[in-house]
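One protein chain is absent from this view; the other protein chains keep their places.
Chain lettering (A and B) follows the sequence in which the chains are written, and residue indices restart at 1 in each chain.
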Amino acid sequence: MKELIIKNEQETRLFALDLAKKLEKGSLVALSGDLGTGKTALTKYIAEGLGVTETVTSPTFTIIQEYRSGRLPLYHFDVYRVNDEEELFEIGYEEYFYGDGVCVVEWADLIDELIPEDALRIHIEYGKAPEERIYTCSF
Amino acid sequence: MFILAIETTGPHCSAALIDGNGNVSELVSEGELKHLQSLTPMIEKLMKNSGWDQISDIAVSAGPGSFTGIRIGVTTARALGQALDKPLISVPTLHAFGADEEADDDTVVCPVFNARRNQIYGGAYRGGAEIVEAGAYDLDEFLSMLRGEKFRFIGDGTAVYGEKIDIWATEEGVEVSFSTKDQRASGVARMALRMKNDPEFYTGRTGLRYDRLEPEYMRKAEAQKKLEDKLKAESAGKPAGLTLRYASGADIPAMVDIENRSFARPNSEDMFRREIEENPDMDYAVAEIDGKMAGFAGLWRVAGEGHINNVAVAPEYRGRGIGAEIIKKLTDDARKMGIKEFTLEVRVSNRTAIGLYEKFGFKKEGIRKGYYQDNGEDALIMWRREK
Partner (left out) sequence: MKDGRHITLAIESSCDETAAAVMADGRVMLSNIISSQIDIHKAFGGVVPEIASRHHLTNVNHVVDMALEEADVTPEEIDLIGVTKGPGLVGALLIGIATAKALSLAWGKPLIGVHHIQGHISAAYVENPDLEPPFMALVVSGGHTEIVRVEDYDSYKVLGSTRDDAAGEAFDKVARVIGLGYPGGPLIDKLAKEGDPDAVAFKRVFLEKGSLDFSFSGIKTAVLNYMNTEKQAGRPVNTADVAAGFQQAVLAVIVTKAVGAAADAGEDKIIMAGGVAANSRLREMMEASCAEKGIKLYVPSPILCTDNAAMIGCAAYNMAMKGHMDGLDMDAYARLDIEEA
C-alpha cells in the first residue's frame, strides 16, 4: 500500500504516464473514489501514456468504451450504472478483464468481488487544497 | 431432410449439414475469432443448393467455450428457428467434441477448453459415452477424477496445460496423447443426429422452440467461486497430509471409535456396517491426516435429494476445517451425479455447525421438535437448493 499526494492535474498526468509504461496485456487498473475526484481525468492520461489518440470521454452511460489506437487495446469501464454481476456478465466483462488489452475500471469498489487479485488498485480522495488529491495505491 | 449444425464455441467458426444417413457437408472459417462476420455468410453458402424446407432441425453447440462465440451461435440459431418455425437442438459442446474424436474404446478422450483463472471446461468420454461430467474445473481437480490407462486430450486447453498434463500422466503412469484440433460443426451435426434419433439420450435438448434454447456458459458464479476460494484459504491452514476418500468396511473400527468419542448416543457398529457395506445409495466420506482418521460424514441419495447425516470429527482434530472439507467433497461429488438439493439436521444449539452449513449455502427451513433423544433438543432442518 502506498499513499501519494498529487498536488494538481500536472502531477496526475505524470503519475499516469509513468503507470502506463508498466501496463501490459491483461492489466487492470481499478479506480475508486467519490464523484469529482478525477477518475476519468486519470484515465485520460493513462490513455495518453498508452498512445491512444482518440478523445477519452466518460463511459458512465455507455459502460464500456474501447480505444484501439494505442500500443494495447484500452477498455475503459464505468460500472456506476451497472454493478450487478449477472448484468455485467451479460455484457461480457470477463472477456475484457481477461482479454487482450488493458482495462481501467471506474467505481471498481462497487464490483470488488469481480476485480482480479492482481489488479492495480487506486483509491482517490480529496486533499487539503481544491486541486489536491490523495492516491492510495495497492502497488 | 437435413439438420443444420452450428459451432461457434471455439477459435474457428463452422457450419454443417447432415442427412439422415450421416453424410455431412461442412464449411469452416479460415481466420480465427471472426464469428460474427463469418457465420451467416457461411450458412448462406451451405444452403446454396438446398431450400430451407429441406431443413428439419437447427442444431447449435450451446457451450461451454468462448462467451462471445456461444452467444453468436445461440442467437443465430434462435433467430433462424424463429424465422423458419423450425425446432432447435441444443448440443452439449464438450460431449459432441469428445465423441467425435477418433479413438479406440480403451482411450478416454478429454476435451479441455481454457477457461479463465486457471480453470478449464472439461469432460471425459469413452466410446462416445460421458464418464466425467462436462463442467468447469480446476485442472488438478479434473485430472484427479480421471480413471483409465490411455488418454487423449483435445481442445484449446492443451496448448496451455499440455506440460502440466504430461507431468500428471508421468506421475500416474498413464499414456497420454494430444490433438490440437478444435471443435467442428461436423461433430455437432453427428451428435445432433444421434440426439434426434434417440431423444432419451439427452432429454429436453431436442425439439426446442427458439425461446427455449439458452447458452450454457457453465461458469461458476463469481460469488460461488469466491466462497470456494475462501473456504480453501481457511482450511489451508489445510492440515498438511489431509486426504479425503470414501469409506470401506476396513474403516469401520476407526469410525466407531470417533463416533463413541463424539456423541452421547453413538450409532452402533452394525449401523455403519449396514450403511457402508449394504446400502448402495449411501456414501461415507472420510478425512485422514497422515493416514489417521480424523472425521467422516454420510450422504444418503434418495429421490434426487442428498441427505447429509452422521457428521463427526474426532475431538483432537476439531477447529481445523476438516468437517468443511468432508461436506464439500460429499456435496461436490453428489452434484456431479445430478443431486441438486441437500438437507441435514443439526442441533439448534450447535452454533458452530450451523454457521458452517450456512457458509455452504444451507438455509434454515424448519424445526423438528424434540428430535434429539438424549436431551430432547430440537433439530434445525436446513436445505441447500440450487436455483
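We take it that contacts are C-beta pairs under 8 Å (C-beta built on N, C-alpha and C of every residue); 3 or more make two chains touch, one makes a residue touch a chain.
Not measured: the values here are computed from a predicted model.
Asker: Which displayed chains does the hidden chain touch?
Answerer: Counted over the whole complex, the chain not pictured touches A, B.
Asker: Which residue, A:3, A:24, A:66 or A:118, contacts the hidden chain when the whole complex is considered?
Answerer: A:66
Asker: Among the options B:3, B:80 or B:294, which residue touches the chain absent from this view?
Answerer: Missing-chain contact among the listed residues: B:80.
Asker: Contact with the hidden chain only, please: which subunit A residues?
Answerer: 35-36, 40-41, 54-55, 57-58, 60-68, 82, 87, 90-92, 95, 130
Asker: Determine and list the subunit B residues touching the chain excluded from the picture.
Answerer: Per the touch rule, subunit B residues meeting the hidden chain are 36-41, 43-44, 47, 52, 68, 71-72, 74-76, 78-80, 82-84, 210-211, 214-215.
One rule holds in what follows: only the chains that are shown with their structure count from here on.
Asker: Rounded to a whole Å, what is the gap between the Cα centroids of subunit A and subunit B?
Answerer: Roughly 36 Å, centre to centre.
Asker: For a test of understanding, state which residues of subunit B touch subunit A in their complex under the given definition.
Answerer: 66-68, 116-117, 217, 219, 221-223, 226
Asker: Which residues of subunit A touch subunit B in the complex?
Answerer: 85, 89, 92, 94-95, 98, 113-114, 116
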